[in-house]
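If you scroll down you'll find the structure; I have some questions about it.
What you see is the complex with one protein chain gone and the rest in place.
Our next item is chain A:
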């Protein structure tokens, strides 16, 4: 069965209150059409797991501007004053996670692990409320896995089966998130015939991908 969906139908499948992982780093590698459509459909009470919220009116920042996000798990909000305002005003609940820890919590969620042990954050406020374990004389924090209902992925290319590759720094969290969600929605810049992406180049295997967002008219 084809994984192809039009943008509107794919986003309609996301209920209010859903937990979303969204790829991207300061907007690079964020699925921008999906962001716009989430705003247009006015989804409410979302939990967003993402590296950052970019800037106002950019990438994930659009979801913040539209007040769609009730809870945010992220590493950095310094570039988005509106996210900071909502956090301080208590409108959006924000959990700040060291960037490498965020990547590993998502990875462990997708890889079937019970979490990771990391030295990052030991002895800082990040340690509060967490278990520590000593291994060979070194202290580690126990960081729990993260999973999501939906992963919204930006790709360079997908083939008709849903094999995916990525472009340069737009890769970032995308392949990790594609492992860690119940339903994986891929917005690719191009959708190409099967075989165009050589097997050695595929980063996200097709079995992980549920929906491919249909590209728009390519003849201007």
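Note that in this section a contact is a pair of C-beta atoms (placed from the backbone, for glycine too) under 8 Å apart; a residue touches a chain by one contact, two chains touch by 3 or more; residues count from 1.
We take it that contacts and distances are computed from a predicted model.
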Between "tRNA modification GTPase MnmE", "sn-glycerol-3-phosphate transport system permease protein UgpE", "ABC transporter substrate-binding protein" or "Acetate CoA/acetoacetate CoA-transferase beta subunit", which matches the UniProt record of the unshown chain?
"Acetate CoA/acetoacetate CoA-transferase beta subunit"
Option touching the unshown chain, where A:47, A:74, A:92 or A:163 are the choices
A:74
Please give every residue of chain A in contact with the chain that is not shown.
25-29, 51-52, 54-55, 74-79, 84, 87-88, 96, 98-104, 107, 118-126, 156, 166-176, 203
